[in-house]
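Every protein chain but one is kept in place in this view of the complex.
Chain naming follows the written order as A and B, and within any one chain the residues start at number 1.
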Amino acid sequence: MRKLSKTTVNNLITYGIVIFAYILVQILLATGSLSSLLEGLLVPLCTYVILAVSLNLTVGVLGELSLGHAGFMCVGAFSSAFFSVSMQEAIASDGLRFFLALLVGAVCAGLFGILIGIPVLRLRGDYLAIVTLAFGEIIKNIINAMYVGRDSSGFHFSMKDTTSLGMAEDGQVILKGPQGITGTPGDSNFTIGVILVLITVFIVLNLVHSRAGRAIMAIRDNRIAAESVGINITKYKMMAFAISAALAGVAGVLYAHNLSSLTATSRNFGYNQSIMILVFVVLGGMGNIRGSIISAVVLTLLPEMIRGVGDYRMLIYSVVLIAMMIFNWSPKIKNWREAHPLLKRRKRGEEA
Amino acid sequence: MKKAVSMFLALALMAASLTACGSNENGGNNQQSAGTEGEAGETFFIGGIGPETGENSIYGLAVRNGAQIAVDEINEAGGINGYQIAYDFQDDEGDAEKAINAYNTLKDWGMQMLMGAVTTTPSVAVADKTAEDGMLQITPSGSSLDCVKNDNVFQVCFTDPNQGIESAKYVGEAGLAQKVAVIYNSQDSYSSGIAEAFIAEAENQPFEVVVSEAFTNDTKTDFTVQLQKARDAGADMVFLPIYYQEASLILQQADSMGYDPLFCGGDGMDGILGVDNFDTSLAEGMILLTPFIADAEDELTQNFVTEYQERYDEVPNQFAADAYDAIYIFKAAIEQANVTPDMSVEEIGTALKAAMTEITVDGLTGEGMTWEAGGTVNKTPRAVKIVDGAYQEM
Partner (left out) sequence: MGFLSYLISGISLGSVYAIIALGYTMVYGIAKMLNFAHGDVIMIGSYVVFCAVSVMGMPPGIGILIAVVVCTVLGVVIERIAYKPLRGTSPLAVLITAIGVSYFLQNAALLIFGAGAKSFTSVVNIPALKLAGGALSISGETMVTIGACIVIVIALSCFVKFTKSGRAMLAVSEDRQAAQLMGINVNGTIALTFAIGSALAAIAGVLLCSAYPNLTPYTGSMPGIKAFTAAVFGGIGSIPGAMIGGILLGVIENLSKAYISTQLSDAIVFAVLIVVLLVKPTGILGKKVSEKV
């Protein structure tokens, strides 16, 4: 182990946790001791882990507050679901179709990332945050007004309603404005989800520890100093932002292919969702990939695990959220924790 | 390390809250726990899914409560073929993904039949899971055609296109108006579904749709622009295929503008008279096409409304009535198919599916309701007019 650097060991632990969780779940599944609830949550968990890790690239590593992450997820979800539904007959193989859908989702979201990044990354701080929020809302709003159908003569597009598509008898309306896309094939499963999580973590960790990653963090820590040593700020910012967006698109693909109905509501693709992903990142620790994974899992499971309390569920969830934030971030409690001998020893052990 | 500690903290809090609220339930504070815990094999397990929190919670809670009354009535009267019903309702926050979680939670609980989901998108998402498991699903209020795409899903409410067409026909036949404006929620599949069908059917009717304006969930406070457009176009009727909460605002704003057309709504409008502190004179003359009227004279409705008011301190809306009927539809189907609780979910589902097209149910939301194999319901809508702050059948 001596030969491996600190970061390598740290990264291996992160991969190890994901793989261990995967094996554990597979064993539980094989023995049938996993509840239906947990089984159903496996793919969403992967989705949220990918979202949290990818947002951490923007917020933690690049140091820019983005409140529009769900917008990229939305682009990935709708573009890939559109692809899958319209290609359902053309491509018979589920695996190939899903692979292509993944590429479609990631590329579309990545392109939107670049498109939005060009104006957005000129701004800073809370202004950048509000502009990303604005873009997320615009994406959601436009998708809710879009109608796309297909018949023998090709695709029809309208911003008004289905009748104005002017389709032939054999036509099929694929995207129905606020009613969204229904009948997306359920191609995602836990194994694919975990593979995508591993790929996401791999991409992000490698980027962080590469030359580009160090440049990005230099921009975060001191933009002017970074600029003065010749780092191309726009290029690196854009790179981080676009990769983050493309990965959010991948999460969107996973999301869309897990549910048979896909609509853009404020609940799943609005700023509420963006903020929720931000909660994962901040709670897990900015720039801390493993923290993002763990907090995404914990916070997604939490409201489901306390279903037994009925009406008080969301109330308790919010209290736990506040308590965890204070516990993790409060300077006073941090000092107390560090003073505590048992925790201190372990903490050192982990850092070594 | 600190992550592990906070995770531990979260788990500890979870556990603590579980015990804390467990005692609450015993105190009778939690209506949800009213569902009787039955023994497997001796009891029918009916699950419900709908939004108990979030913007749509008003509809989810109404469904939860309406079904609870039906369950208690049936259990008191000796159950279905002598078997008691156990009932549990889970929150989906109006979201498809959470609806799947709710569905799986209910499956772990032992659900054999599903009443839900309350809103459209979650219903469609859950329908795929029930089809996989071969379970009978009756949605009280999921109204789009996509909800009943699978052959194991049946509706209590009208489908959106159906309602839009019926409304347009009614307006045309009764000669209510010459120029009609439509104001709908473009982010809501229920509302946009009705609006679209209404506008399409209007082509065949002797009136003209002069204005069709939308609003979204983020712009549902100020409707003056839409109303202004309707007035400028000379509309003498405004069709509102929306829920009553937004409609109450529209009525108030039209009133302060001095614009007084005939207002007409769909089944989502039912409940407008029950809005706390609402000035019902604003709704005077409004026409609704609704299957359920809370102050209808018949005994069934009266009993239900009295019971609901006693328990929950409010007038039930059409969602509660749909849910109440849904439970009785389960009862009728179970009696028709003669299934027993010890059968597997799939066996029960297959038998009930076949029974659904054979039964006829008299409920709160319609007499002699029957079902197509496609899942849609046959019943006649009732047109009512608001006169002196109360519904009057037309």
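Odds and ends about this structure:
Just so we're on the same page, contacts are C-beta pairs under 8 Å (C-beta built on N, C-alpha and C of every residue); 3 or more make two chains touch, one makes a residue touch a chain.
Just so it is clear, the structure is predicted and the values come from calculations on it, not from any experiment.
In the full assembly, the chain not pictured is in contact with A, B, by the touch criterion defined above.
One of B:Ala200, B:Leu249, B:Ala296 or B:Met343 touches the chain omitted from the figure, and that residue is B:Leu249. When the full complex is taken into account, the listed residue touching the unshown chain is A:Phe135, out of A:Phe135, A:Phe241 or A:Phe269. Counting the whole complex, the residues of subunit A in touch with the unshown chain are 59, 65, 119, 122-124, 126-127, 129-131, 134-135, 137-138, 141-142, 144-145, 159, 224-225, 271, 275, 278-279, 282-283, 286, 311-312, 314-315, 317-319, 321-322, 325-326, 328-333. Considering the complete assembly, subunit B touches the hidden chain via residues 53-55, 57-58, 61, 186, 213-222, 224-226, 228-229, 232, 245-246, 248-249, 252, 256-258, 274-279, 314.
Please note the rule applied: only the chains that are shown with their structure count from here on.
On the side of subunit A, the complex with subunit B involves touching residues 35-41, 44, 137, 141, 144-145, 161-163, 177-180, 182-183, 186, 255, 258-263, 265-268, 283-285, 290-291, 294-295, 298, 302, 304-314, 316, 319-320, 323-324, 327-328, 337, 343, 346-347, 350. Of all residues in subunit B, those touching subunit A in their complex are 1-7, 9-10, 13-14, 17-18, 21-22, 24-25, 30-33, 52-54, 90-91, 93-97, 100-105, 107-108, 120-122, 124-125, 127-128, 144, 146, 149, 186-189, 192-193, 196, 199-200, 216-218.
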